[in-house]
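Below is the structure I would like to discuss, written out as structure tokens.
Note that one protein chain is taken out, while the other chains of the complex remain in position.
Letters A, B and C mark the chains in the order given here, with residues in each chain numbered from 1 onward.
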Amino acid sequence: MSQTNEMSNDIKGFDPKILGFFCHWCCYAAADSAGVARYQYPPNIRTIRVMCTGRLDFRFVLEAFRCGVDGVFTGG
Amino acid sequence: MEAGRSPNIEILTNATLHSVEGKPGAFNALVHQEPRYIDEDKCTACGMCKMYCPRPVADFYNESLAVIHAPRIDYPQAIPSAYYIDPKACLRVNYETCNLCAQTCTAGAIDFSQKPKDVELNVGAVILAPGFGKIDNQVLSRFGYGRFPDVVTSYEIERLTCASGPSEGHVIRLSDGRAPKKIAFLQCVGSRDETCGNGYCSSVCCMYAFKEAAIIKEHEPEVDITFFFMDVRTQGKGFDEARKRAESKYSFRVVRARVPRVEQVDGKLGLVWVDEEGTSRNELFDMVVLSVGLEAPEDAHIISAAAGCELNHYEFAKTSVQNPLTTTRPGIFTAGAFQGPKDVPESVTQASGVAALASELLADARGTRTVTLTYPEEDRTLLEEEPRIGVFVCHCGVNIAGVVDVKAVRDYAATLPNVVLYDDVLYSCSQDALKGIAQKIKNNRLNRVVIAACSPRTHEPLFQDTLKSVGVNPALFEMANVRDQCAWVHAHEPEAATQKSKDLVRMAVAKARLLTPLESQTVGVNPRALVIGGGGAGMTAALSVAEQGYECLIVEKNDVLGGNLARLKWTADGQDAPRILKEMIDRVRKHPKIKVLLGAKLESVSGYVGNFVSTVKVKEKVQTIEHGVILVATGAKEYRPKSYLYGENDRVMTQLELEERLAKGKTSLKNISNVVMIQCVGSRGDDMQHCSRLCCTQAVRNALKVKELKPDANVFVLYRDMRTYGFHEDLYSAARRKGINFIRYDLENRPEVLKNKASGLTVRFFDKLLGDTLDLDADLAVLSVGVEPTDNTGLSKLLKAPLTQDGFFLEAHAKLRPVEVAVDGIYLCGLAHGPKSLDETVAQAKAAAAKAVIPLAKGRVSVTPLVSHVDQGVCIGCGLCESLCPYKAIELVKVDKRKKAQTITASCKGCGICASHCPTLAISMGGFTDEAIFAQIHAFAQQEQEVR
Amino acid sequence: MADKSGSVLILGGGIAGIQSAMDLAELGYYVYLVEKKASIGGVMAKLDKTFPTNDCAI
Partner (left out) sequence: MAETCRQVLKDCGVSPERLSLKWASASEGPRYVQMVTEYVRHIKTLGSLGSAEGEAGQDALTRLDAAGAASAVSKIRTAYGNMAKKFHEANNPDAYTPEAMETAVREKVMPGFREERLGQEVLMRLGAEGIAGSLLCGLLGAKEDEFEKVMTGLVKKGKVKAEGEIFKPA
């Protein structure tokens, strides 16, 4: 694993584009319950709903990065 | 949730039962309904009225730990999803003033002119499931509840640990809001306590105490927790094992003592108790949790008067072991906690069991009153045209529009390719808006619809129904979640939320463009059930299926019906077991719809729900049978101990053998004066890990029988935990009153059975109170042997139904689907599911019958279209998908001599593991094709610059 | 028996009431679910997590 420096040298103005793959039954439901409770969190993530994390093919992740996405957050 | 939407369930809230007249099959019931002051159809639960109401009220839902207003909804996901006004608190109702909420309500749903009304319903059967009541505070005040703020009940802990509860999940002391360091759980508060009339055991508090403690440890890892138990009664399936895991993982301290009262000692709570060695101890705690028991419902008398059925001496419903779900009045049934204190899995099982009873009673009236919605034919021509997408962006009142610039998102949608209609809607889920959307779909001949609103998890079926009502295939629909995962969670960043909404809409439209219509498959059902096992469970289930009007075939491997039931002499409440068995066998033999195959063994099972084909071998002759469902009732067997000199000395016997001996009456105890019983032989850590649940009750009943036949006999019971849960506790207290000695031992020093010189037996054990080992000479040593599962591995492979580590069958979901197996169409009941008493077996057998009859009654099984589809041209038959599928819903078949994969649509759950692991990408998932997901990825990466 | 009514009245909208209502609806009967409070769910709706799978009680 490359050793990224932990001190937050937050590059000014950099707003990362993050793609989420969420399982309908678990993580998507957790996101909904966070919404119901009105928790706030950064808006950088856009989610694609799948019926189960098992549906994810590594082709999807590679395709996402190939299109210049800065991060992929998969939630099962 | 589903109950709210089913067309055949009408929910009457704020309503109570006034009276029931008539006879089974034709009752008319009078129901009294209090007004809600809000029209359920109009209200969209937007919450505006709550904000304007000046009247603060204690929120009884959150155990009055939070404050809310007169107009409210218990919790966001409540069903019916409409607000109501608390008549006691509302100024308008009591003093004709205010009316603020009525003015602010944009949907015009508030209507103070509503009056209480009486409704008369004529029904075939009545089911009483009013649940249980709370232990009144007077009993709790002994422990300082009400005087000291840090003494809380287990309900309050449930609310404190709840993330959406008053303290957002942080467990705090109510006195100073700080997190407690030391917490004490006091068990048996308000149960096993004759002083408050609750002599019974509430069966659930031990387990929920451990659960709550585990959750507290997750929130506050450094808190340490002590339990004060008399007996640790975690006898449910998998409970003991979970308790041991929690105990070791969180290092809980378990003290065997009953704390009489709680004192306040400078800000802390002092507890006093006597431990097992007889020394008195005291300790200080930051917080005390009272594990309150389950009381009969407060209005038990009113209900029993209205329904005309009797209550037992604890004011729960009076029922018998033989038919635990029927009250004393025919046609009136009962289920859940009102029948007796129990936990959720048993309540759910009884609920299905009661459904079976009602379905048996009203078998020939099935389907006469149900309403089934009809949908117009799907318009084929729409699909030939290129995609015509309609985008509707919802305001959801202020929930979305308050943060996201809905108009901008709507106009942005117009710029996307193939979008021919774009609109914004105030409340897209309200009845009138749905009609409007349906109209627009029709007029603009839309063949794809995207709605940007809330979560598809809650509202997708509702919108899909709207598409169906105008002849558009429901699969041609996609939602963008711009509320729960956007507006609500980025409330302080409106521009970012608006940008995110645009992106989500673009991604939804990209997917919508590639959506293809999916037919929801329906498969015919062969209306016949196959019951494996002819014991008590198998026969009860078969009788219930037959009574509900469907043929069933019992396959029993022995040459006689009865299974373990044949060995019982009397039931827990003293009825004559052989008589019950004989009656049951006669009914089975005489029932026209039941066929029995004795000495029969199941050879093979193939097919899926509705269309099973099995072969059964009867004395070397093989028969093939076609049937729709399978009920597993293979039971279990009595554990055969290898120790305690069992088998070497005829004075050492099991409880069942003692029962058979006692049935011969007085003569069987001629020269017997000392009887010593040893509990947990084989179970709980010996050969088997699980607790066999019924041996404690069996032991106590046999001990009482011995005392009855020979009052001067001495009876000793060496136990680890006396688990006479529920009303069986009465037997335990009766036994103690009759002078039967109960002595506790623990795992370290187990009792031993030894031969003594005078050809008698001595039982050696360590007595904690005296701190010394004692020898007891015994004329009879009776071992309470547990229930051991039969070797189910063969059947499990045949049915592809998994087993638990203990060797019993694993149910689909412990709480919500306790009588079904993960594989559709296979149902489970009796000892095969786990050790249980006769009345629990009967209830579970009825429940399994109810669930099994559902597909038979419907005649067809419809499958949600999100299933896998194999392109057999591309498939190379490598079999990877078949080996990985968790539901065995894809198999290799021969297609003109070459192996190809093929989906079993009825069993496929749509998870997509086969599609993501297929080497040649031959499998596509309905609704979630690779292309659709790639389109969404590309749409996401496109950002703003690509504008048409 | 005279013609039987194909509907059932269930008193109590807790987990037991709801479960039997759904089963009976599936078995082809019309169900009246009578609940004394303003929303169904009974005590189970108040619980945060349910044992043993700890998924949400609601």
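Heads up, the rule we're going with is that a residue touches a chain if its C-beta (ideal position, glycine included) is under 8 Å from a C-beta of that chain, and two chains touch if they have at least 3 such contacts.
Note that the coordinates shown come from a computational prediction; the quantities given were computed from them, not determined experimentally.
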Missing-partner contacts on subunit A, residue numbers: 1-6, 8-11, 14, 16, 18, 25-27, 29-37, 39-42, 44-45, 53, 56-59, 61-63, 65-66, 68-76
Residues from subunit B at the interface with the omitted partner, ascending: 163-164, 168-169, 489, 876, 878, 880, 883-884, 916-921
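Keep in mind that, in the parts below, only the chains that are shown with their structure count from here on.
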Mean-CA-position distance for subunit C and subunit B (Å): 12
Between subunit A and subunit B, centroid-to-centroid distance (C-alpha), Å: 33
Chain centre separation in whole Å, for subunit C relative to subunit A (CA means): 38
Residue list for subunit B, restricted to those that touch at least two other chains: 77, 163
Subunit A, residues touching no fewer than two other chains: 33
In the complex, subunit A residues that touch subunit B: 17, 19, 24, 28-29, 31-43, 46-52, 54-57, 59-60, 63-64, 67-69
Residues of subunit B that touch subunit A when the two form their complex: 76-77, 163-164, 168, 455-458, 481, 483-486, 488-493, 496-497, 499-500, 503-504, 507, 866, 910-913, 915-917, 925, 927-928, 930, 933-934, 936-938, 940-941, 943
Residue ranges of subunit B in contact with subunit C within the complex: 2-4, 6, 8-17, 20, 24-27, 29, 31, 36, 61, 63, 73-75, 77-80, 84, 121-132, 155, 158-159, 161-163, 165, 169, 207-208, 211, 215, 238-239, 242, 299, 303, 307, 335-338, 344, 347-348, 350-352, 354-355, 358-359, 361-362, 364-371, 548, 813-815, 850-851, 853-854, 857-858
